[in-house]
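Yeah, one chain of the complex is gone here, protein chain that is, but the others are all in their spots.
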Amino acid sequence: MGDVISNAWLIPVMPFLAFALIGLLLHRWPKMSAVVSISAIGASFLLSLLVASKVFSGDPGSIYEMSVRWLEMPGLKVDMGILIDPLAAVMLLVVTTVALLVQVYSLGYMEGDPGLASYFAYQSIFAGSMLGLVVANNFGQIFVFWELVGMCSYLLIGFWFGRPSARDAAIKAFVTNRIGDFGFLLGILFLAIIFGTLNFSDLSARIPEYHNLTVLLPIAVLLFFGPVGKSAQFPLHVWLPDAMEGPTPVSALIHAATMVAAGVYLIARAFFIFSQVPQAMLLIALVGGFTALFAASIALVQNDIKRILAYSTLSQLGYMIMAMGVGAMTAGMFHLMTHAFFKGLLFLAAGSVIHALHGEQDIWKMGGLAKKMPITTWTFVIGALALAGVPPLAGFWSKDEILLGAFAGGFTGLYLLGSLVAFMTAFYMFRLIFTAFFGINNGGEHAHESPPVMTGPLIVLAILSAVAGFVGSPWMGNAFGHYISAPGALHHPANPSIMVVSSLLALAGIGLAWLIYQKQVVPAEKLRLRWSALYQLLLNKYYIDEFYAWLRKVLVESGARALEWIDLKIVNGAVNGLAYLTQSSGRGLRYAVNGQVQTYAIWVIFGVAVLLAAVLMTVFTGMV
Amino acid sequence: MIGLNHYLLLGTALFGIGLYGVFAKRNAIGLLMSIELMLNAVNINFVAINRFLQPGAATGQLFAIFVIVVAAAEVAVGLALIISIYRQRQSVDINDFNLMKW
Partner (left out) sequence: MNMSDLVFLIISAFTVASALVVVLSRNIIHSALALILTFLGVAMTFFDLDAGFLGLVQILVYAGAVSVLIIFAIMLVMKSDPKSTNPPVASRDTGFVGGLLAWLVVIGLGTAIGLSRWPSLPNAPEGYDAVADLATLLLGNYVVAFEAAAVLLLLAVVGAIILARGAEKS
């Protein structure tokens, strides 16, 4: 496909080099570290643009692959390599774009932070790992980078490690991810055992021939564990809201746009496996749909701006996973792309607000920011409109295609669920907007607009949120779907009635929020009191965290008690028993040593007699 | 006809008697004497076998000579031991030599 693409391996490598440089040499010079990091990701961005332009001007089916044998054993070959196809090219664009914008934004947001050099080092290694994950051509490599991004997430969530809540959140993220990764690894191992190769191209050729569903189903379910952990689906969703302890640019990059999308990307990559197993697809769709509804319901009552956005991310990830499950892989990837843009925008704008208010995150303590921070406010509104799915912004196109996939695929229940979630999404986003940006000023006297280094990325992302949807819209040839597809993915013709219905739902949600929170037709207080039980349930996130804590306590304590019993009774018992045996046999045998030589002589002759008898026996039985 | 078997039986009988003496004597010197009996029985065996199975070579007799040498040395040392123990304990009763009792 040309020389540009053969240099594609540089895309992940440059940020890694930046990390090495900063980590080894430039640690003392924060500004220099920032420059190196941003240059690296900028270079990766440019190279990604070139690669993408090459890919999207060519044949959708052509693939560039380059690999190096890394491990070879009888029965298993593992490579390290690069796979560039349209799917990878899209992800490269999305990741490098958002990463570049976030790093530039961080120059302003993290200014003055004593750990600035480390921050950019971590940003670089994260970018490198995420890009390495994207271009991986086999399960082994993807797993390695999967774990690496998990580690980077840990480092960045716990960046302000002086705060105990940050430390706990980082550990929680890592451990929850590990549980998902455990299942993921088991799935990979089974693949390795059964097929002897982990390479995507090889497997995608062999799996459609392999008709043993009783083997493929567990593999698919196990592989799905990875996305459940990484993309924070129920029941492993608990780490994402707490991950908001990290700096806001980190939340934007990792926990909205890229790392959490890695799970969705994996399902797209491994679609040839999942699409063979209908039960697995159903499971995926149900988990995604449930998560979407579950998270949206919690977002309705949250008061922290970042938490609202976090639950919104959970909900949208649920959408994407659900899309994968109903076979609309194209729609899922499309939504991944648009979501990266508008969710990244929303987080960065929220960061702008927090930065201006010197750390305030409670929306009830904001208000009236529209006048003081116009760029932030209006970019936030654009992002929220995109998220709510108002045409012609990007979110409308992608969300609509997911709903179409559910409806046309026969999953009417999921379609209704998705529509309900769309309504709730619009509602809670505009609840946030009316409370924080318009309305009465509750504390924002000192707020002022953020510097251009922060508002610049906001504007860029706002533009992207507005126009990026058109690459996937039916009236522009659906270029996206043309390139991003997979065997087993379903495509449905556009359905105008669905589009109209979803638009109306979005507007209805916005309208309801306007009535309650702007016009105060029904004061929020009264609603809260009237539905107080439900309100408490939602506010406390359905008490899932408490349940997990109780579960951990029970399991760990009972396990510890069992092991202690084993240690005391069995292990100690064996050792003590051995000692006791030795002692008592010694005590018994003592009496053989009575000091009389003649007794000893008897023992000797006794032995001789026994030997004699034995020999005679052999001889006699031989003779007779 | 007297053959090898008879001499071997003689040796066995002497050996058994000596063996009984080892267990049945209380006097340490009596013990030593019984051991001498056993050694003599062994010598008879050597010589008898040599005479009947390989008369042209005197290997059996040679062995018997060495046995005599060693037995003599052993008697000397053993008696010296008994005498020195007698000096300590004023007794040659074997049941009294029980320092190795636990």
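Lettered A and B in written order, each chain numbered from 1.
Basically, contacts are C-beta pairs under 8 Å (C-beta built on N, C-alpha and C of every residue); 3 or more make two chains touch, one makes a residue touch a chain.
All of these numbers come straight from a predicted model, not from anything done at the bench.
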Next item on the list: May I ask which residue of A:L71, A:L589 or A:I602 touches the chain that does not appear here?
Entry: A:I602
Margin query: By the contact criterion defined above, which parts of subunit A meet the unshown chain? Give residue numbers in ascending order.
Written below: 596, 598-599, 601-602, 605-606, 608-609, 612-613, 616, 619, 623
Check: When the complex is taken as a whole, what residues of subunit B touch the one chain not shown?
Finding: 1-10, 12-27, 29-30, 32-34, 36-37, 40, 43-44, 47-48, 50-53, 55-59, 61-62, 64-66, 68-77, 79-84, 86-87, 90, 92, 95
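In the analysis below, only the chains that are shown with their structure count from here on.
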Check: So, what's the distance in Å between the C-alpha centres of subunit B and subunit A?
Finding: 92
Check: Which bits of subunit A are touching subunit B when the two form their complex?
Finding: 590, 593-598, 601-602, 605
Checklist line | For the subunit B and subunit A complex, residues of the former touching the latter | finding: 19, 22-23, 31, 94-95, 97-102
